[in-house]
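Right, I'll just put the structure down here and ask away after.
With one protein chain held back, the other chains of the complex are shown just where they sit.
Showing subunit A:
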Amino acid sequence: MEETIKVGDYIIVQRQNYTKLHKLKGHGTILLGSFNIEMDNCIGERYFDTFQIKNVPNSKRNYTLEKIENLSLVSSNLNVEESGNDNRNIEADDNNQTMSSEEINKMKDEELSSNNIVEKLISNSKTFSTKTGFSQEKYIKKKSKKYCEYIQIRRPSIRLMAQMFYRQDPAKILGIRIDDLSQILTYSNIQSEGTHVLYDSGTSGLMSAALMETIGPNTTGKLIHMHPGNECQKVAFLAMEYPEEQRKRCINVNLYSVLRQFYQGNPGEGDSIEPNEQSSNAENQVTEEPDAKRRKVERPNWQVDNEEACELLKKGVHSIVITAKEHPVNIVDALEPFLLPSRNLVVFSTFKEPLEELYFHLKTKLNYLAVKLSTNFMRNYQVLPERTHPEVNMTNGGYLLTGIKIEQ
């Protein structure tokens, strides 16, 4: 992978623990918290480089980037001279900090330097010197984080994006936490070969990106990515910037359209297609008026994709993954006939109840064994000398139903 940051790249901008996905344009800006940052100065630099957010002179809340060559400057180098033994003399009081928020904001607008701001905050704090050493460290860390003026540019990865989407808004990825994603990938037994089916009703492209990464570059594996809408969501997929041969092996098709094609054959050969699909593929259909000869030969892209998907479905598929907002039973009924025997089905849901119904459906109506419903407990730890403990906040994951198809 090339190391240089270029215009057109998808990048992950990281400020402390906060990350944001961004497509780099020439003369573009990114909004990070309250900062509006011009990104041009990172173009041509390398991934992993650290940049300082610098005020643009004579403008309010406009910032630009400056590359940091000496990383040792980044770490906080505040000296603490005095600390207390415990908190017996500290009272909670709004007046402990004598600097007003206006004064702090003014400092921010003049020159963003977390070191200077934190130093000022400390010298204007009545209680800082009586805090314990640990407590002072925590204070400095918290404040430096708030006024941090450094960002790092990263290349997107499945791990970074899964964590980023979940932190920003779990609903963006149907509540799929990183442990859920990791287990979908193992329990589906997906690997670099075979044909795989994904039905995904909206994870910002994370699921198709993750499955295509597992299939990998220059392999024989293929993914039929079925989606319910006009266009599939694909931000995360595009962000991975897979080579063209790998991108092409992910066939994006509308769920309704591909199933109709499979059971009823080509549209236009008698049947008319439904308005939903017409609008969905309007972009492809309203191309320039080709002459009559060419029109017959050239079919819209979506139809070519449908045909390719149907050919693969006829041969049978090696895994089915469903990450759906909709009730899973009908989706499973529609897709599972394509699953080959001894191959795995994995269904994720934010809710347990639909999967309970699916469990009995698989056990009584269909041929599946080793059907299991599971959920995870996951937590992160703060690891510091003498201060190791679970992190204060934790999150909830979703539910996974897995099973193996058998031939009756």
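A few points about this structure:
Note that in this section a contact is a pair of C-beta atoms (placed from the backbone, for glycine too) under 8 Å apart; a residue touches a chain by one contact, two chains touch by 3 or more; residues count from 1.
As a convention for this text, contacts and distances are computed from a predicted model.
As stated in its UniProt record, the chain not included in the shown complex is "tRNA (adenine(58)-N(1))-methyltransferase catalytic subunit TRMT61A", which appears among "Putative exosome complex component RRP41", "Metaxin 2", "Vacuolar protein sorting-associated protein 29" or "tRNA (adenine(58)-N(1))-methyltransferase catalytic subunit TRMT61A".
Here one chain is not drawn; of A:179, A:241, A:308 or A:326, the residue touching it is A:179. Of the candidate positions A:87, A:192, A:230 or A:264, contact with the hidden chain is made by A:192.
Checked against the full complex, the candidates A:8, A:33, A:133 or A:217 give a single residue touching the omitted chain, namely A:217. The chain not displayed touches subunit A at residues 3, 46, 48, 157-159, 162, 178-179, 181-183, 185-187, 189, 191-194, 213-219, 318, 340-344, 352-353, 356-357, 359-360, 369-370, 372-381, 383, 385, 388, 404-408.
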